[in-house]
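Every protein chain except one is present and positioned as in the full complex.
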Amino acid sequence: MNYKNGKVENIKIAYIGGGSRGWAWGLMSDLVKASDISGDVYLYDIDLQAAKNNVIIGNKYNSADGANTVWNYHATETIGEALTGADFVVISILPGTFDEMYSDVHTPEKYGIYQPVGDTAGPGGIVRAMRTIPMFEEIGANIKEFCPNAWVINYTNPMTWCVKALYHAFPEIKAFGCCHEVFGTQKLLAEVVKVKLGVEKPERTEIKVNPVAVNHFTWLTEATYRNIDLFPLYKEFCQENKGGYFIDGLVDDNWMNGAFKTRDKLKIDLFNKFGWIAAAGDRHLAEFCEGKWYLESKERVEEMEFGLTSVADRRDELRIRLGMSERMISGEDPVVIKETGEEGVNQIRALLGLEDLVTNVNIPNRGQIPNLPLGAVVETNAVFRDSSLVPVFAGPIPTEIYPLVSRICAEQEAVFEGIAERNVEKIFAAFANDALVTCSLDDARKLFDEMCENTKEYLGMYEF
Amino acid sequence: MNYKNGKVENIKIAYIGGGSRGWAWGLMSDLVKASDISGDVYLYDIDLQAAKNNVIIGNKYNSADGANTVWNYHATETIGEALTGADFVVISILPGTFDEMYSDVHTPEKYGIYQPVGDTAGPGGIVRAMRTIPMFEEIGANIKEFCPNAWVINYTNPMTWCVKALYHAFPEIKAFGCCHEVFGTQKLLAEVVKVKLGVEKPERTEIKVNPVAVNHFTWLTEATYRNIDLFPLYKEFCQENKGGYFIDGLVDDNWMNGAFKTRDKLKIDLFNKFGWIAAAGDRHLAEFCEGKWYLESKERVEEMEFGLTSVADRRDELRIRLGMSERMISGEDPVVIKETGEEGVNQIRALLGLEDLVTNVNIPNRGQIPNLPLGAVVETNAVFRDSSLVPVFAGPIPTEIYPLVSRICAEQEAVFEGIAERNVEKIFAAFANDALVTCSLDDARKLFDEMCENTKEYLGMYEF
Amino acid sequence: MNYKNGKVENIKIAYIGGGSRGWAWGLMSDLVKASDISGDVYLYDIDLQAAKNNVIIGNKYNSADGANTVWNYHATETIGEALTGADFVVISILPGTFDEMYSDVHTPEKYGIYQPVGDTAGPGGIVRAMRTIPMFEEIGANIKEFCPNAWVINYTNPMTWCVKALYHAFPEIKAFGCCHEVFGTQKLLAEVVKVKLGVEKPERTEIKVNPVAVNHFTWLTEATYRNIDLFPLYKEFCQENKGGYFIDGLVDDNWMNGAFKTRDKLKIDLFNKFGWIAAAGDRHLAEFCEGKWYLESKERVEEMEFGLTSVADRRDELRIRLGMSERMISGEDPVVIKETGEEGVNQIRALLGLEDLVTNVNIPNRGQIPNLPLGAVVETNAVFRDSSLVPVFAGPIPTEIYPLVSRICAEQEAVFEGIAERNVEKIFAAFANDALVTCSLDDARKLFDEMCENTKEYLGMYEF
Partner (left out) sequence: MNYKNGKVENIKIAYIGGGSRGWAWGLMSDLVKASDISGDVYLYDIDLQAAKNNVIIGNKYNSADGANTVWNYHATETIGEALTGADFVVISILPGTFDEMYSDVHTPEKYGIYQPVGDTAGPGGIVRAMRTIPMFEEIGANIKEFCPNAWVINYTNPMTWCVKALYHAFPEIKAFGCCHEVFGTQKLLAEVVKVKLGVEKPERTEIKVNPVAVNHFTWLTEATYRNIDLFPLYKEFCQENKGGYFIDGLVDDNWMNGAFKTRDKLKIDLFNKFGWIAAAGDRHLAEFCEGKWYLESKERVEEMEFGLTSVADRRDELRIRLGMSERMISGEDPVVIKETGEEGVNQIRALLGLEDLVTNVNIPNRGQIPNLPLGAVVETNAVFRDSSLVPVFAGPIPTEIYPLVSRICAEQEAVFEGIAERNVEKIFAAFANDALVTCSLDDARKLFDEMCENTKEYLGMYEF
């Protein structure tokens, strides 16, 4: 890596899960748009062919319309090859297959437990964590061995537990988790500014916010636009739109968000109840609240208009993407540069010293949220600067939402400890206490056992 | 108050709720047994006649068999008379009548919510707190005015909120909450010692414990007897007695505990699940756990064998005690001195410098439990010595039970803030998030409104 | 205040101490350079004529070469007029006259105590604080009354105590202290980059640092340039330059820094001893270290080459500036716009939402430095954004320098408490324990009394 004329060249990025047909293409697009950085991207994937396909696609981006720099793509057969000498490591993997995900999401339905996502929280999130955390412990150990000084950016869910596992395996790791969920709420607030003040809709980044708590259950304790406190406006807005609000003009160019539109009815309801702005999609928020609130039944979900993402939907989505991949490789379809709205590349640029950046991130709590446990992975703003990532002092979780958040964070710690110790009983104790596990203790045990049985191929490290 | 020959004379105790037909008699009995303290007890009660009756009964204790000292009883018409110049204040009141208690306990049953006690937690505890906290704020203000240096001992439930209200009204108050629930678990551990070690059953006080968390949902993180760690023994015991255990020889002379025997099945289940010793009666513990665990239905309660205390039971109990009162006054029945097993009088003696005492107590968290909020009222051991009550450093809530406890403590803080601000919406937000409120949000609101309506006579300070 | 086309108009700034012949002109120059903000500046000064003179000078800046915007200046007879409706308040006053300063700086010399500055720490700093803190308590009370929502920027020394006094008088105040001392060390590090890496000298702002501790005794725990950790380079540099280093090309255009050049010998010595980068001028640093280290005698000061600033120098300086003022008013001299290098105007712009800014600032410790007392005023980086100033989580003071820093911070708290309570004995206890007060206790008392006597005109609020 070297600096030259205000640019940074010969950067080495390792991409774990580099066969991805989603995040990988987004990153390729964002990288090639950035005019002041260039280098090599090494793709490692347990599906080597997928990585090789992405090498072809990645290299095509260099000559796409709007490309401002050049990145050379390579596939590696071992993780060590990808990591050795890496300046940055990007992790976006699918832990297991759709079969395991099917069990995570749909097995609980037998017990009346509906999960709109099932990869972060609830029974699905916990069992997914059981197979994912050991993988991330291994990735962490590899980073310790091959590139201990690299910056590590994780996009994989369950975000909180993945980041925690990296730090558990290698406490000196410079890792952080990156997620766009908060951005959607910034966009909603921009809409509120437009509607309530009668001005042109501001950019997302003009809405300044102070996020706190944990990934996908993030809350804003401050939100302003041009020195205007947005809380009073949002309060009016939420009173006026109890039935939900659909952002008319919104065309979200990021394919990743496309399927997941909601009317923000749940988010509005949470504000009306607690007075603080929940800042994730309704599908995610629902999974952290008491199960009976928004997920009591399919009817309740319909009433709240946020939708359950079935694994069938995800399989369909993948089929589409496999087709896209083939057509890009064959040249039938062009690769197209469009900004994802993700912060990943800007974070890389800031860490290289090319700009200062303040944005939200998932890292262990060093005190940035004083009333959550030290070491728990939390989401707050942080300052990205040359070689440095420092959380801002985000302040305590407000009293009104502390019962909700402290419980979730404590559960995440307990689940993590159970998994790190491969202690099934400890994991179950936390599972049984989860907000979504509204069934009886006996049924909770049956459910847990069944979910573990369904995914046992990936749970060989536990003794049941 | 003066010291003479190793005794303390002319102590003034004010008893708020001094017409009580339970705690008051217990205190009278314990006071007269203590040979090294004497003085006057001023009884204040909104039912002046009840206080006057207790004056008669109290004075009779001085000549009962086993009396070692003399206390003179007085009834006062105003709280100020009772408090002025008091060295100690004892508070044990019934906030409202049995009608309000009936609503607290039984209204939630319409929504499938069963509460074995209903005065500490759950919907019943919260609504009871709504009428009790304002009363305790007033008592706190009176203490500030009339006897700011007095030690204040509260026995009233909801304990946590009552103590918090006293400190809220008068931050310099020297108040603490006193509860015997932990003693029962010490007795159970003594039984475990007997059974597992084949030795004579030790005294309760020989079982040394480190209690943490909050009143009625207290947990032991250490328990020993003669340098033997009791955790391994209790683990075996709990494995062997999943179906519950009945302490055969136990004859509890304290009328207050009589009706509430259980087989400790729930307590044993919690240990098997979480590995830490829950230290309150099963009836109380159930109210802090997920509603679906032990209170899903009347059948579940029967299966767990802990029993629901109906308000009808309590009315019956009162009728019996009114009879006792009459007969004691008339002389038909003698007053009888028997030790209650309560620590109150020993605490008074320790605060006077007559002995050092280490026992559990409810006071605001100054850091004795570092992972619960500062200022929240918690239960831990404390050292009572001459003029001094200092908590021990009890240590953090263990990871396994932190999800349960952090949620409860956070809810207690949120409820308190809502009540202190007389903010009904804030109270409801916490109510809806309570572990027992397993119904839908809409139903939760209906329930809350109905419970408030039923008890509105005592809720005039809120705007609905 | 209103936003229009990416600019902010009609901003009202109140300047307390607006007759200043230094900071005021710098601010005028910086304000008129900023193209996206405009409005009115109200100058209040106990010397009304000085304020009126500055109105004339300020208005001339609008037509100076390089002016990009317009600010209208006004003098006010009362502080209320200046403050009412202010969006920003700037405070830069001289607490007392040069006579008091003369006593602060030179009286201790009788006892062998030499102070190179005497306005922040040591006996001079403490006695100056005794007259300044009451003034700032009054200013704080005025802000509470007239413009509670204004942002308040303090430039006055003793910085730490001034900021603390504002928060003491009005806890909700949005105040911060602004100081350029750290910048000098960033410039030295830029020189180190040039010398050790053989590259062109970078801009100060390209050197990214993490400052901790307190104003004028600030330390860097991180320093990087383009992903290069500067600690190893600085270590070499300090080993090679034990005799000091003079930055050759450095022409500091800011008049405020001109007289105060040093060879950074002391700063280099501190690094060689403790391994962390002290980040203030040598004259300031010396005042926080053990008196015997660098201030034992005039010879020692000469040896260390940092110079003592006598009050005679300051009187001379003022005479020069009075002349400048007259000539600018008469038109004999032009007003000249040159950048001060101060961050004040950028901070204002960031708080208005015109950019994000990360820079160092003095505010109460909310946890940004976890091993200094909460509420103590500390210096760390902070994020300035639209309506928001949030410290970063700067981390603990490192073990090696914690003995030095914890003592200073504790002393500042003790002095403040003594002054806030107008408790002379408490102030003296801290005074006697100051690092510079190397004389015996008896002499310390004589010195303290003499210094108080000398400045008694401003100490009427204390009982001696």
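Going by the order they are written in, the chains are A, B and C; count residues from 1 in each one.
Basically, contacts are C-beta pairs under 8 Å (C-beta built on N, C-alpha and C of every residue); 3 or more make two chains touch, one makes a residue touch a chain.
Predicted model only: the values in this text are computed from it and were never measured.
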{"item": "Contact list for the unshown chain, restricted to visible chains", "value": "B, C"}
{"item": "Of C:1, C:70, C:329 or C:429, the residue in touch with the unshown chain", "value": "C:429"}
{"item": "Selected from B:242, B:298 or B:366 as touching the chain missing from the view", "value": "B:366"}
{"item": "Absent-chain contact - pick from C:5, C:330 or C:399", "value": "C:399"}
{"item": "Sole residue of C:1, C:56, C:311 or C:410 that reaches the chain not shown, by the stated touch rule", "value": "C:410"}
{"item": "Residues in subunit B touching the chain absent from view", "value": "1, 3, 206, 208, 210, 222, 224-229, 351-353, 356-358, 366-368, 370, 381, 383, 385-388, 390-395"}
{"item": "Touching residues (missing chain, whole complex) on subunit C", "value": "269, 273-275, 290, 292-293, 296, 300, 371, 373, 399-400, 402-407, 409-411, 413-414, 417, 425-426, 428-430, 432-433, 437-441"}
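We adopt the following convention: only the chains that are shown with their structure count from here on.
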{"item": "Chain centre separation in whole Å, for subunit C relative to subunit A (CA means)", "value": "43"}
{"item": "Chain centre separation in whole Å, for subunit C relative to subunit B (CA means)", "value": "55"}
{"item": "Two or more partner chains touched - positions in subunit A", "value": "none"}
